[in-house]
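Omission of a single protein chain aside, the complex is shown with its protein chains in their original locations.
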Amino acid sequence: MEAKEIIARRVAQEIKPDTLVNLGIGLPSMVANYLPKEVHVFFQAENGVIGLGARPPEGMEDPDLTDAGGGFVTAVPGAASIDSAMSFGLIRGGHLDMTVLGGLQVDERGYLANWMVPGKMVPGMGGAMDLVAGAKQVIVAMVHTAKGKPKILHECSLPLTAQRRVSLVVTEMAVIEPTADGLVLKEAGPDTTVDEILSATEANLIVRGDVPKMRI
Amino acid sequence: MEAKEIIARRVAQEIKPDTLVNLGIGLPSMVANYLPKEVHVFFQAENGVIGLGARPPEGMEDPDLTDAGGGFVTAVPGAASIDSAMSFGLIRGGHLDMTVLGGLQVDERGYLANWMVPGKMVPGMGGAMDLVAGAKQVIVAMVHTAKGKPKILHECSLPLTAQRRVSLVVTEMAVIEPTADGLVLKEAGPDTTVDEILSATEANLIVRGDVPKMRI
Amino acid sequence: MKQSMTAGDAAELIPDGATLLIGGFMGVGSPHRLIDAIVERGAKNLTLVANDTAMPGKGIGKLVTAGCLSRVIASHIGLNPETQQKMISGEIDVDLVPQGTLVERIRAAGVGLGGILTPTGLGTLVENGKQIVTVNDQRFLLEEPIHGDFALIAAHQADYVGNLEYSLTAHNFNPIMALAGKTVIAEPQSIVPVGVISPDSVKTPGILVDHLLERQPDGS
Partner (left out) sequence: MKQSMTAGDAAELIPDGATLLIGGFMGVGSPHRLIDAIVERGAKNLTLVANDTAMPGKGIGKLVTAGCLSRVIASHIGLNPETQQKMISGEIDVDLVPQGTLVERIRAAGVGLGGILTPTGLGTLVENGKQIVTVNDQRFLLEEPIHGDFALIAAHQADYVGNLEYSLTAHNFNPIMALAGKTVIAEPQSIVPVGVISPDSVKTPGILVDHLLERQPDGS
């Protein structure tokens, strides 16, 4: 199974019924594909719809209905249109149950860096800072290493997205929960040993007893 | 002519076409009756409609459509429903062209007191403080004296509604414009002499040349 | 989808001592059946946050008469002499707040802001004891957010997922309070199937609403 599919499948298991969930563009948006049919959630796109649906049929696209990446989407029955002030009011005000975001780096404090690489890539933070500061649960969905280099570090070297401990980090190799004590290794990837995880991770990981495998 | 009618007729002359106007409850609300037919304005009630209309026909009242005093009203074609945040956003944000309010006292600084009499009457300020702080033009519509005592004073003895110089004071005896130099007497009531105004007013009034009569 | 509940069951959720944000303006756009049920339950020691206390015998005025309230945060109590009497006798603590400041403080709570910076109230009694913050040489009052344990909302129409529409001057504080209650209970005049309300007509997304009152039992 491809790394991204492993991650998306595992994150999908974290989503609880009847919640409001924001999926970032790219890898996080794949999570919707692996949600069990019986789990009903409302997906929010920060550009302004609660109840984001799948891609529309060919020829039925509405130019006024897209996701935050600009791709055509649909609205599910029961959807609500909102403007950007309401959208971020919901995010900042603690009404968003979960956000799933990509990451460049996560560190032992559970802090996330995902919005710029100084001197190289300055796309702007978009909604990421509000999402990480405001969502009830923040899940980072990312591949474990970048070109073989660890992304889970003692301390982020890139600019932080927020000074807030994220809720969970899911990679193809591991599920890691940031806690007040540090990063706790909760699960290993389907084809991964704990030793492999530790050697692909710069940060100290707390390993308590047997580490179960992801069930995906 | 009754004092209140004089005041309402004179205030109506201040209203410019195509503006947004808020009329307080009581005397100020009478102003709408004397607006020339050709002057189209939108009346705003702070409880949430832009485009307030006259009393509805008997039997046609909608319990969800009232003015700020709770009286049944109608909505004119082109009206817009707004919530209280939008209503006061428009007021505070400088989008309201004019508010007409009752007054207990006005002083030489042009400051208004109209929301409480300590120890006697504490109804609450409602929207008055926002209206006086935010409207582009603030017109005070009030009878000139209370039980024979002047209401236009050197300095308000009652708690202020805002630290803002109001635009105009209209009574049955006088039209007075507060300026940086003090209160300027602009017009006299139809049956009133300048001497009568001066003796019914505690504040110093600036009288420049002949004072014209109100034309109502 | 939400389950509907009776007004009586909703009133049971609200413990004595709770802080309630209640929509309405002089009785217009208030959740009348919920208010009646709270009076019926004999709730005590509630803190009320609302624009006003209506009139005796109407809407929120019934909570005053029934002695349910120990504190009121409102912009206007002038049309309810009972509130004024109970304020003077000390039975009810009353905080008077300018109307625009009140709604914006509730919104701040709902959208996760630390307070508001407003010119309203500067140089008046409202200023007393508050932080003043200067931005670009202009002074503003810092007014703190107002959260509620419950928001009790009247709506024109709901759908089965709790999306709400409002009508005319019955909007008033309702859409804003729906953002700021830990638990939000909506009392719609009618409830329609999902899809009947267009996404563009929704003023309060259903995800903000925790409980929906059943339609009036007599169908009226």
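Chains: A, B and C, in written order; residue numbering restarts at 1 for each.
Convention: a contact is a pair of C-beta atoms (placed from the backbone, for glycine too) under 8 Å apart; a residue touches a chain by one contact, two chains touch by 3 or more.
All figures in this text were calculated on a predicted structure; none of them were measured in a lab.
**Q** Pick from A:G24, A:G127 or A:G189: which residue touches the chain that isn't shown?
**A** A:G127
**Q** Considering the whole complex, not just the chains shown, which residues of chain B touch the missing one?
**A** Here the touching residues of chain B are 20, 42, 49-51, 75, 77-82, 85-86, 88-95, 134.
**Q** List the chain A residues touching the unshown chain?
**A** 45-49, 62-70, 75, 81-85, 87-89, 91-92, 121-130, 133-134, 159-163
**Q** For chain C, which residues reach the chain that was dropped from this view?
**A** Given the touch definition above, chain C has residues 104, 108, 111-119, 131, 133, 135-136, 138, 140, 142, 144, 156, 165-168, 199-201 touching the missing chain.
Just so it is clear, only the chains that are shown with their structure count from here on.
**Q** By the document's touch definition, which label belongs to this structure's chain graph: line, ring, star, complete, or other?
**A** Graph shape, chains as nodes and touching pairs as edges: a line.
**Q** Quick one: which chain's Cα centre is the longest way from chain C's?
**A** With centres defined by C-alpha atoms, farthest from chain C sits A.
**Q** Applying the contact rule given earlier, which two chains have the most C-beta pairs between them?
**A** B-C
**Q** Work out per-chain C-alpha centres and flag the one nearest the whole-protein C-alpha centre.
**A** Central chain: C.
**Q** How big is the gap, in whole Å, between where the Cα atoms of chain A centre and where those of chain C centre?
**A** Averaging C-alpha atoms per chain gives centres 35 Å apart.
**Q** What are the residue numbers in chain B that touch two or more other chains?
**A** Residues of chain B touching two or more partner chains: there are none.
**Q** Quick check: what residues of chain C touch more than one other chain, meaning two or more?
**A** Within chain C, residues 107 contact more than one other chain.
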